[in-house]
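Rest of the complex left out; these chains stay put.
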Amino acid sequence: MSKYQQIKQTAYEANMQLPKLGLVLFTFGNVSLADHKEQVFAIKPSGVPYELLTPDDMVIVDFDGNTVEGKMRPSSDTKTHAVLYKHWPKIGSVVHTHSTYATAWAQAQRDVPIFGTTHADHLTVDVPCAPPMSDEMIKGNYEYETGFQILNCFKERGLSYEEVEMILVGNHAPFTWGKDAHKAVYNAAVLEEVSRMAYLTETINPQAPRLKDALIRKHFERKHGPDSYYGQ
Amino acid sequence: MSKYQQIKQTAYEANMQLPKLGLVLFTFGNVSLADHKEQVFAIKPSGVPYELLTPDDMVIVDFDGNTVEGKMRPSSDTKTHAVLYKHWPKIGSVVHTHSTYATAWAQAQRDVPIFGTTHADHLTVDVPCAPPMSDEMIKGNYEYETGFQILNCFKERGLSYEEVEMILVGNHAPFTWGKDAHKAVYNAAVLEEVSRMAYLTETINPQAPRLKDALIRKHFERKHGPDSYYGQ
């Protein structure tokens, strides 16, 4: 039995959540789960339909993107996951989907504005949309550079990856993460719903104002303050 | 066995209706059910996924928001429910969701216009959207003040809570209520559908007129007049 059996099993189960939550069509998504002690992560193999997937199909990859164990090729997005694990040590899991509304905002190259408490219960800034990559990055090691595009966007905006657990990559689609696979998948579903609500909000009122500061602070403290108590 | 077993069981069943009706993602919603004789209500515990919920998990809370019975913390929206029960004695049940279209109208800070008979069969005014709270209310006892924001909106507009069983809280999401849990949950689903229809109506015809007075009166009388007969 593989010494990575545990993370393969959990990564498998998390991947199977994506179609159940309506976040993927066919194979358009993947979940990975890290073991930071071993400096590896388990990720979905490339192009395998969810209904045929098994825990043993999960591929074990190191934080430089090299396959450590597994018969199949890892997801084509593997290097993006690897870059995030290598540079953000407190991330336990990464999720990539092409969920419909989040992807539409990414294609529109716009941040998702913070319009309400559904959004503020999870993050207290707009969901960042990283600009499309430079031609040099694209021509080079594309998926690897996608990881750096994400890191750079957080650096430039002064965002904390522990505070903001989601991003849109312009022209592409969303990535989310979290301390474990459950949280990362949860964030992917929340991002899709928040994206959908923001879409509808702007149609109903093109001048809809962002959430006021007092509400943003309240929701931040409800979750993170010394007396945090959030949970519906 | 708890002396509140009956309302715990019914509150549990009503909470389980929310995901079935597509009104909640994860734990974004809660139903409570009051026993006005005992001056308490049963409400969903905080942050428990619907698939793990049991009747015994329901928390019993008094009308000031103090827990009377229960091992878990009640929903973080509990104080809002408490304020409504305390001031509106004929309410038997309160429902809070973040259902997609109703929340979008709340985020857009607009009343849902009365455009047709689907709306008029349930209430004969626009669905009110209470403005976002003042900074003082937000910094204070937030969920408690949310209840007062709702009461104040009804007072200022001269609305009857027995006639209009739903409201949007600006930047936040909808609350509905009714004589029993069945009616309060029913109202939550009706509000979502009416919000969706109004969204589509305005897109199809930005100059769509509100329902004419004669139709509003007719629908009001069909439901409430001496010879009421409504039911499809």
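Remarks
Every chain is named by a letter (A and B) in the order it is written, and numbering of its residues begins at 1.
Here is the rule we use: a contact is a pair of C-beta atoms (placed from the backbone, for glycine too) under 8 Å apart; a residue touches a chain by one contact, two chains touch by 3 or more.
Everything quoted here is computed from the prediction, not taken from an experiment.
Shown chains number 2; the total number of identical copies in the complete complex of this file is 4.
Just so it is clear, only the chains that are shown with their structure count from here on.
When chain A is fitted to chain B on its Cα atoms, the angle of the rotation, on a 0 to 180 scale and to the nearest 5, is 90 degrees. Taking each chain's centre as the average of its CA atoms, chain A and chain B sit 33 Å apart. Those residues of chain B whose C-beta lies close enough to touch chain A in the complex are 25-30, 44, 46-47, 73, 75-77, 96, 98, 100-101, 103-110, 132-133, 135, 138-139, 142, 171-173, 199, 202-203. For chain A in complex with chain B, the residues that touch the partner chain are 115-118, 186, 189-190, 193, 196-198, 200-201, 203-205, 208-209, 211-212, 214-215, 218, 222, 229-232.
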